[in-house]
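The complex appears here minus one protein chain, its other protein chains still in place.
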Amino acid sequence: MKECTNQVSHRPFAPGLEPYLNQTTNVLDHGFIRVVDYMGTEQCIVDAARTSYQRGTERKQEDPKLIRYLMRHQHGTPFEMCEIKFHVKLPIFVARQWIRHRTASVNEASARYSILSKEFYIPSEDQLAVQSATNRQGRGEVLEGAQAKRVLTLLQHDAELCYQHYEEMLNDPSSHDYEPALQSLSRELARMNLPVNFYTQWYWKVDLRNLMHFLALRADSHAQYEIRVYAQEMLKVLEAWLPNVYQAFIDYEMEAYKVSAQGKKVLRKMTQLLERNDQLTTLINETIPDRREREEFLLQFGLNMQ
Amino acid sequence: MKECTNQVSHRPFAPGLEPYLNQTTNVLDHGFIRVVDYMGTEQCIVDAARTSYQRGTERKQEDPKLIRYLMRHQHGTPFEMCEIKFHVKLPIFVARQWIRHRTASVNEASARYSILSKEFYIPSEDQLAVQSATNRQGRGEVLEGAQAKRVLTLLQHDAELCYQHYEEMLNDPSSHDYEPALQSLSRELARMNLPVNFYTQWYWKVDLRNLMHFLALRADSHAQYEIRVYAQEMLKVLEAWLPNVYQAFIDYEMEAYKVSAQGKKVLRKMTQLLERNDQLTTLINETIPDRREREEFLLQFGLNMQ
Amino acid sequence: MKECTNQVSHRPFAPGLEPYLNQTTNVLDHGFIRVVDYMGTEQCIVDAARTSYQRGTERKQEDPKLIRYLMRHQHGTPFEMCEIKFHVKLPIFVARQWIRHRTASVNEASARYSILSKEFYIPSEDQLAVQSATNRQGRGEVLEGAQAKRVLTLLQHDAELCYQHYEEMLNDPSSHDYEPALQSLSRELARMNLPVNFYTQWYWKVDLRNLMHFLALRADSHAQYEIRVYAQEMLKVLEAWLPNVYQAFIDYEMEAYKVSAQGKKVLRKMTQLLERNDQLTTLINETIPDRREREEFLLQFGLNMQ
Partner (left out) sequence: MKECTNQVSHRPFAPGLEPYLNQTTNVLDHGFIRVVDYMGTEQCIVDAARTSYQRGTERKQEDPKLIRYLMRHQHGTPFEMCEIKFHVKLPIFVARQWIRHRTASVNEASARYSILSKEFYIPSEDQLAVQSATNRQGRGEVLEGAQAKRVLTLLQHDAELCYQHYEEMLNDPSSHDYEPALQSLSRELARMNLPVNFYTQWYWKVDLRNLMHFLALRADSHAQYEIRVYAQEMLKVLEAWLPNVYQAFIDYEMEAYKVSAQGKKVLRKMTQLLERNDQLTTLINETIPDRREREEFLLQFGLNMQ
């Protein structure tokens, strides 16, 4: 089969994303992400959302406003109309977190069939943090110099040694010139000697709704650094691809905060204490320029804005 | 196969839900929900969540606090460990909304194989609302008496007529005693004459996480009344089954509000204007008694509570 | 937002599918399918499958053979790497079957927001079949002329009447010029008067693996005619898009047959009775030219082909 690209297509076309196609962005010491393919534009999201509105619904929002409206009200299905495919190279322990996002398609390199390369992740020194005392899942201060050196030595040494023994067990004739001491152990067994900082790679295809769910969790400051750096690169891809979606996602998901029933009571009390504060009124009008969104906001917290 | 029930089982047992088993709760004029089976208790959710915490994590939250913590931080997977199965009878137009929730298992009565009963939904007079002028998807005022009567007459008449013709086309020998004028039209064709207010029924099985997602959308005041009444009955089932989960769901989902990045700016300004307000400090301590949750809240809005 | 199309894209390009883009194919009396967008080519499937095969796996199958191999062995994930989006107009009772395929994305026209058009499905006379006596879900002989006429009259009359009353209840000022007798009943209520042969429409986006699953069930002779005609048009789209995939799908899914453990015993007995039959040997070599597939076949049925 001969692959066709660089053809004039009648498909919807996303100018901002095209320069990313087949470009490799390095992540960590040996990893990368690469946009392989995509489907859909902001217009496609809008078209799908407007399917709901046929005859009898003349009053239309402008398109970017509609996108913000959909995001704000968590109307997720129109965002499923876009799709993106990445080629990703990543350490196994990162892949183990990533794969928990089930609504996606994956084809991963197999260590049953083929031989893994000698590529493993070693953190940079400024990432070698101690266990946080206050946060069970986070990192605290960076390790001191001598201790950091010791950790790096251990990680480097063990990965080297495990890989050397992996090769010895595999006894791959192409990888050495000495006389093999072993018959080849099957690959599916030999690989079990490799630590989880070794790299794997996969194709990962996901729709926009589920991509954003992934980013909301993995680009968040609570995510482990080693997966967050991938998510941050993908955020840039999202911004280039669908700028209005990106901004709405930042405003209503990434930087938003869910206030509980109890929290709402507190905030309502605050609004009572501040009723008819001109400074506040001005701020609200400037900060939330969209009338509809402002009304929703005021309604939630009982603000009287006369 | 002989069905066994009323046996001593070693399975986790939810005392509050057992009385609901096989009890039919009427909904609308001919519909119902019935809890057929369930799996899991609050302890199961806690056990699953604690799998993450093995050696080295001695500081444990009490169980109900952990449930609230999981809900507040949208750690959804432990809630997937519970499952419930309903038998539901509902109008077709309600079923069409309901089925959009994809992560669930369904077995529906088939009008290709069998003959639908003469049961259709007629709204009660107090539900006959006009189209809302302000809200594209909502209802406004209730229709006046004469007009309501006219609507009810049309709905009743058309459903009766369509069903009469359905039967005539089916020519089911068991449903009449006059000489059939027609060979039986295949059921899969004849059914196309029935309006979407006819009732269908199904088994619907769903995990707790997806049940809550369903309830958040369908028990909400923006949902159409005819599906909301089902969701409201299911909320009661949830409360009886898993009371701490129910309360956390109400506090952090049903009655919560997501504040955008812009909204957070406004709320931060308000906290500045109210800094060191004793009345507010007291209210916050009383309203959000959990220290950890209170700290998260204060952090979001920059409140200084000294 | 201004939509871009007809641009040179670096994305993989499927020459056979491009002519289908935005072309409407009529189905039934008022329905259609239209390919709106797609992602992926046969090369993409092959690339994804080959991710599994890195260093140390030099012996490669040719691409079309690999596609057949993947299909034969139900290696489904590489087929998820392609995606297609259709715009479909279809009767509600067809939509109700279609939507049971859960792994797909849908945006449907909403009768809560907008007013449905007066378009309903009336079967052609040659499709008016009686209920099959032998097959619970199928159709038998075609109705005789007078009876067919009666059925068509009923379907046409009831649909017209229900729609007239729908409009009366809606009281849409744009749809009539007489003095309205009613305030407008809310759309979400009025629509319940419409039979399930009225048309709806939606965007339907699905990956290739799930599209094939849909086609295997819905293009099958046991599917109801009214959904089968849609599936058959989509089969043509598949053939134009991915010809090797299409052929493998026909050979290993659509026209394949699963032989049970018991059936295999019977077939093994037959091969014993026919051992060393030259005519058979020749036939097998001609009919199953691929050596690897032939060996699998012979192995299953214990044929001795020396």
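For clarity, chains are labelled A, B and C in written order, and residue numbers in each chain start from 1.
Here is the rule we use: a contact is a pair of C-beta atoms (placed from the backbone, for glycine too) under 8 Å apart; a residue touches a chain by one contact, two chains touch by 3 or more.
The structure presented is a predicted model; accordingly, all values stated were derived computationally and were not measured.
Set against the missing chain, the residues B:Thr24, B:Gln74, B:Asn107 or B:Ser124 yield one that touches it, B:Asn107. Touch with the chain that is not drawn comes from one residue among B:Leu28, B:Cys44, B:Leu235 or B:Ala248, which is B:Cys44. Although one chain is not displayed, its contacts with subunit C can still be listed: residues 53, 57, 72, 136, 250-252, 255-267, 269-271, 273-274, 277, 279-280, 283-284, 287-288, 293, 297, 300. If you put the missing chain back, the residues of subunit B touching it would be 1, 3-15, 18, 21-22, 36-44, 46-49, 51-57, 63-64, 77-78, 80-81, 83, 85, 105-110, 113-117, 172, 174, 187, 201-203, 205, 207, 244.
Although one chain is not displayed, its contacts with subunit A can still be listed: residues 91-93, 95-96, 99-100, 102-103, 106, 110, 112-113, 121, 123, 127-132, 136-140, 143-144, 147, 150-151, 154-155, 158-159, 161-162, 165, 168-170, 181-189, 191-197, 224.
FYI, only the chains that are shown with their structure count from here on.
Subunit B has its Cα centroid 31 Å from the Cα centroid of subunit A. In subunit A, 53, 57 are the positions where the chain touches two or more neighbouring chains simultaneously.
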